[in-house]
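Handing you a structure now.
All protein chains but one are shown at their positions in the complex.
For subunit A:
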């Protein structure tokens, strides 16, 4: 069963792991650059988590507000991330996203339009101008379909329902291939390839309440770590302020920020728009302090400031958390999100059709007539593989990363809408550079039989072990640990406890037992995914314990303020055998001409 010669084997220039927005865009770019490329994805093509993205793609096209340009977008992004973003990534992102959106249109995407026939743009938290290109509230689906159809039209090979468990390196520690199994049959595949683009998304499945799908088990993060790359900013996990809270079965499912962008407001049980009580010093100058001003802003952005409901997500999530803790929450432990009393039924149905449908079907709530109940849900990890800003290559030659699995771009907190644009901008860059890197590499050493055999044995281990542990139980326990000990508000004693728990879970994970055989067996798949979830959870807990301040998506009860001595420090996680070690690194310094953008307010 572990004879390397019996495995299916393929040779490519570039392997893309993941078929969300970043993966598809990378594959298209690699193909266009002349590489022989394959996409490997855990689900069927077109099901990736990107389809869940609702609000839009942030791009300073200036279609609605001509004052907008890349510099404003850059500034918003850096401030949203509390200046911890990699400046060069944020710059490239702001400069290139408009072109990436136009390209989608050329491939068939049908965005909502302005009266002039241009792509319409909507308001979102942290963005100075209406900036998000959108299709109702199903923008992610449009993005995926467009890229999926493009990739199919180009004839790119796709290995669907196929999971990568290991990356191979040659004697010089350069990438040489990947090991995977078909979920359908359980059979193994070996890929020989000098370049791998990781586009595996995030880690949300390590948390109990999350908007993320089952695929989000931190695979790419773990593969990179085990190949010698470092993970940066792992302490920063974004809790989206508005997830559904009721009924229990839908707890965590996303309620798009567009509800607030399109006029919705948050209220507590007393009916108060409590966000006015939580405007931080940092954003005072640009945030409205009366309801009247906030309401005027939707139509007149030049003379009014933004409503506090549209502060960056970390601020809003913390505020909701505090209101609920203070006993002013809604019946099911959230707060009220009200658009019904502020916009017409026709407007809500047109702008937010899928939210309307989702609440009606799953919660018996008609959002055109009553308020929704919402609360924070684990949504996105800012941390990820540390890469070169221009090429998306990690320190491991031949290993690239783009999208959520890559770190740096969003600093300590990501603005809504900046994810879809990130996928496109850095997906394309990663694909193109991977293609060049691969075609330039002259000598390609084949993956060694010993390495393949070891990978196969590791993958089959859960069938051999007879410790009797159920993978589903283990996953639930890990989710509880992360949710309650390394969640939205943190403190040292809890995180130390979490690390102890994770160590124990790691031991138990080595004794997992799975039922049945290798054919389409979710229990086995989970047993393998859990290793990645544990590895990533350890990174998050360690980095969060190390950073003794509060900033963006990392809030500490024991160090509640932002500390300037941490302003230029990035934490990098690296593999240390089976454990994780932490390294402090200096944040790359921004050139003066960009720094000047922050002088004015």
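In the analysis below, contacts are C-beta pairs under 8 Å (C-beta built on N, C-alpha and C of every residue); 3 or more make two chains touch, one makes a residue touch a chain; residues count from 1.
Just so we're on the same page, contacts and distances are computed from a predicted model.
Engineer: Going by UniProt, what is the name of the one chain that was not included in the view, given "Succinate dehydrogenase/fumarate reductase iron-sulfur subunit", "Putative hemin import ATP-binding protein HrtA", "Oxidoreductase" or "Amino acid/amide ABC transporter membrane protein 2, HAAT family"?
Structural biologist: Hidden chain identified via UniProt as "Succinate dehydrogenase/fumarate reductase iron-sulfur subunit".
Engineer: Quick one: which of A:354, A:465 or A:491 touches the chain that's been left out?
Structural biologist: A:354
Engineer: In the whole complex, not just what's shown, which of A:250, A:492 or A:569 touches the removed chain?
Structural biologist: Once the missing chain is taken into account, the touching residue is A:250.
Engineer: Could you tell me which of A:46, A:126, A:241 or A:375 touches the chain that is not displayed?
Structural biologist: Answering carefully, the residue with contact to the hidden chain is A:46.
Engineer: Which residue from A:34, A:108 or A:271 sits in contact with the chain not drawn here?
Structural biologist: Residue touching the chain left out of view: A:108.
Engineer: Could you please point out the subunit A residues that touch the chain left off the display?
Structural biologist: 43-49, 51-52, 102, 105-108, 110-113, 116-119, 135-136, 138, 141-142, 145, 149, 152-153, 160, 184, 213-215, 246-250, 253-254, 354, 357-358, 361-363, 470-473, 476, 514-517, 519-524
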